[in-house]
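Then we have chain A:
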Amino acid sequence: MKLSTKLLAATAMVAAPAVHAAELEVTHWWTSGGEAAAVSKLAEAWEAAGNTWIDGAIAGSGGTARPIIISRIIGGDPMAATQLNHGRQAEELIEAGLLTDLTEVAEANNWADLINPPSLLDACTFEGRVYCAPLNIHSAQWLWLSHDAFETAGVDVPADWNEFVAAAPALEEAGLLPLAMGQQGWQQNIAFGTITIGIAGVDNWLAVNRDKNIEVAEGPAYTAVFEAVEAARALAADSSVQDWNLATNLVITGQAGGQIMGDWAQGEFQVAEQVAGEDYSCLPGLGLNAVLDTGGDAFYFPVIDDEETRAAQLEMAAMLVSPEVQVDFNLAKGSLPVRGDVDLSAANDCMQKGLAILASGEGILPSGDMNLSADTQTQVEDLMAEFWSSDLSAADAQARYVDIIRSAD
Partner candidate 1 sequence: MSNHSVEIRNLDLSFGAVEVLKDLNLDIHEGEFLVLLGSSGCGKSTLLNCIAGLLDVTDGQIFIKGKNVTWAEPSDRGIGMVFQSYALYPQMTVEGNLSFGLKNARLPKDEIEKRVARAAEILQIGPLLKRKPGALSGGQRQRVAIGRALVRDVDVFLFDEPLSNLDAKLRADLRVELKRLHEQLQNTMIYVTHDQVEAMTLADRIAIMKGGQVMQLDSPANIYNKPRNRYVAGFIGSPAMNFIEGELSGGVFKADGFEASLAGYDWASETPADGPVTLGLRPEHILTEDQVDNGTVTTEVLADLVEPMGADTLVWSSLAGHPFRFRMDGQATVKGGDTVRIGIDMTRASVFDVTSELRL
Partner candidate 2 sequence: MVDVAMSGPRGPKPKKAFSTRNIMLYGTLILVSVYYLLPLYVMIVTSLKGMPEIRLGNVFSPPLEITTAAWTKAWSEACTGINCDGLSRGFWNSVQILIPSVVLSIAVASVNGYALSHWKFKGSELFFTILIIGAFIPYQTMLYPIVILLREIGLMGDLGGLVLVHTVFGMPILTLLFRNYFTSIPEELFKAARVDGARFWGIYFRIMLPMALPIFVVAMILQVTGIWNDFLFGVIYTKPDTYPMTVQLNNIVNSVQGVKEYNVNMAATLLTGLVPLVIYFASGKLFVRGIAAGAVKG
């Protein structure tokens, strides 16, 4: 039996016509224009092989979709495939034997060699077995800058975070908002993480996030981080928007100098027909440390007690990592592919910067998802939400941060 499915997976790999038509229900939370376009690439590829894609989109990010996905998995009536952020989220589902083992597909398709950075596959691996198919890479450590705004203020477009902070008074004088910031914990947490990498450096970041080193979290490097965030808070004091894309819009329209946001922000610039380098700039790692994390999306396949479905699930897993799908999907989504052997010359300046960092193999960080549990992340986000929107002092915030890291698991 195992052999036959292996064979099936192998045939899928070489894109031979499928032996049978499968109907798979796929749950995800990609519902915006660009995202939906990207999903439809997946669906097209899947249906081109003679299968049927039943779309189970649920908007509202993981917060809305996750209880639905998990309820259905533990309710014994799961979807055939589902998006989940890879990382530690799925560990318990794997332990409970609720997710399909994809190791045979991974081995047949040589994922171990192809997937770059390898940390993505590591995140899918649990006790030596592979349980998810990585789909793309998103990185969060970007500073987006509006050329218009700096022109109005009469200063040069900054090349890194320190210049940006120095230019802020000029922006304020010109009646502009220096830093656009959506008033939501996860956005503020991204800014915090990005500033940490920029100010405290990668080693300190890893010490705290990966190794849970309390001394570093209490130490002067992190004190500087919290002070920098406190300063950034002052720069964003007048930013009253909630959604990240509305904050991005402030940068696009030149009302704000910059925004710290993940690479998905450039989709907004593209929609507004702005050109990277002319209308806006992007600085990975705040221009201080050219470092990117490698978060992203992955697909998991809940166990369904039906051999045909299982075969189809393996077929889909193989398809998701295949070069054609990787290119089509990531160009539509604006994210980076999970394998280094595909051609993305169509990508724009900012994407190329990201690709270059990936290709160099240096400055690649595992995403927070892979280091901190969702529980700890939520606590940090709550802390950041409070810190950014209140007058909590840097010292107090750091003390509470240390508490969270100390109890992190």
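The candidates came about this way: all candidates are chains of the complex that A comes from, given by their letters.
What we mean here is this: a residue touches a chain if its C-beta (ideal position, glycine included) is under 8 Å from a C-beta of that chain, and two chains touch if they have at least 3 such contacts; residues count from 1.
From a predicted model like this one, the values you see are computed outputs, not experimental measurements.
Checked against 1 or 2, the single candidate touching chain A in this complex is 2.
Contact residues of chain A toward candidate 2 in the complex are 25, 27-28, 30-36, 39-40, 43, 53-61, 64, 67-68, 71-72, 74-77, 79, 243-246, 249, 264, 267-268, 271.
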